[in-house]
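Before I ask anything, here is the structure I am working with.
Missing here is one protein chain; the remaining ones are kept as they sit in the complex.
And then chain A:
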Amino acid sequence: MANHMQFGFQDASSPIMEELMKFHDHALMTALAICSLVLYLLTAMLTEKLSSNTVNAQEIELVWTILPAAVLIMLALPSLQILYMMDEINEPDLTLKAIGHQWYWSYEYTDFKDLLFDSYMTPTADLPLGHFRLLEVDHRVVVPMESPVRVIVTADDVLHSWAVPSLGVKTDAIPGRLNQTSFTVSRPGVFYGQCSEICGANHSFMPIVVESVPLANFESWSSLMSS
């Protein structure tokens, strides 16, 4: 989850999110360089330290066409690299389904035994002391750590979106459609997210909580929940 008044990304808990953070740094620096240049030129022109009565400018036109094209290529290549990285064939150890309803998520672990449960937000009035308002749920999505997990996301009624920023995951839940996403959680912990597609009155009140645990703990949780 985010700290109070946090401005940047949460710490990455999956390799894809680490890549996304590096790319974001790169893209932001490029944007900063361009904006600084534009701001400088603007200030120079507005304070009348820069003016031009050139009317035929083939050379500079060539420069300011080629240079932006080069910048765009510098942005496109890492972006596409990460895009393809996300879609690599990765043989997940676990497949689970996340189904969006108004206004809760339901999860199905049907690889081995049939484990189905709903995940409702804990109302603010019922929160134990120190718990996170609008983020806690009654049943968390428990996954084994350091294992590739595939999530099939869909919805039962209207559009929703299953998002966990720390894992770099956001996948739309569309009725009648199965969207697939995958992640590998690098470390044990609890990772929070919120529904990311407007879905009605309680859209802000259907969070997602992913808890990654060692495999043994996952197995005992799975047995406990199935019984």
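One rule holds for everything that comes next: a residue touches a chain if its C-beta (ideal position, glycine included) is under 8 Å from a C-beta of that chain, and two chains touch if they have at least 3 such contacts; residues count from 1.
To be clear about the criterion, contacts and distances are computed from a predicted model.
**Student:** Just to verify: the chain that's not displayed, which of "COMM domain-containing protein 4-like", "Signal peptidase complex subunit 3", "Cytochrome c oxidase subunit 4" or "PITH domain-containing protein" does UniProt list as its protein name?
**Tutor:** Answer from the record: the omitted chain is "Cytochrome c oxidase subunit 4".
**Student:** Of the residues A:10, A:119 or A:154, which one touches the chain left out of the display?
**Tutor:** Result: among the candidates, A:10 touches the missing chain.
**Student:** Using the document's definition of touch, tell me which of A:22, A:113 or A:131 contacts the absent chain.
**Tutor:** A:131
**Student:** Touching the hidden chain in the full complex, which residues of chain A are there? Just list them.
**Tutor:** Chain A touches the missing chain through residues 1, 3, 6, 10-12, 48, 51, 53, 55-56, 124, 127, 129-133, 187, 189-190.
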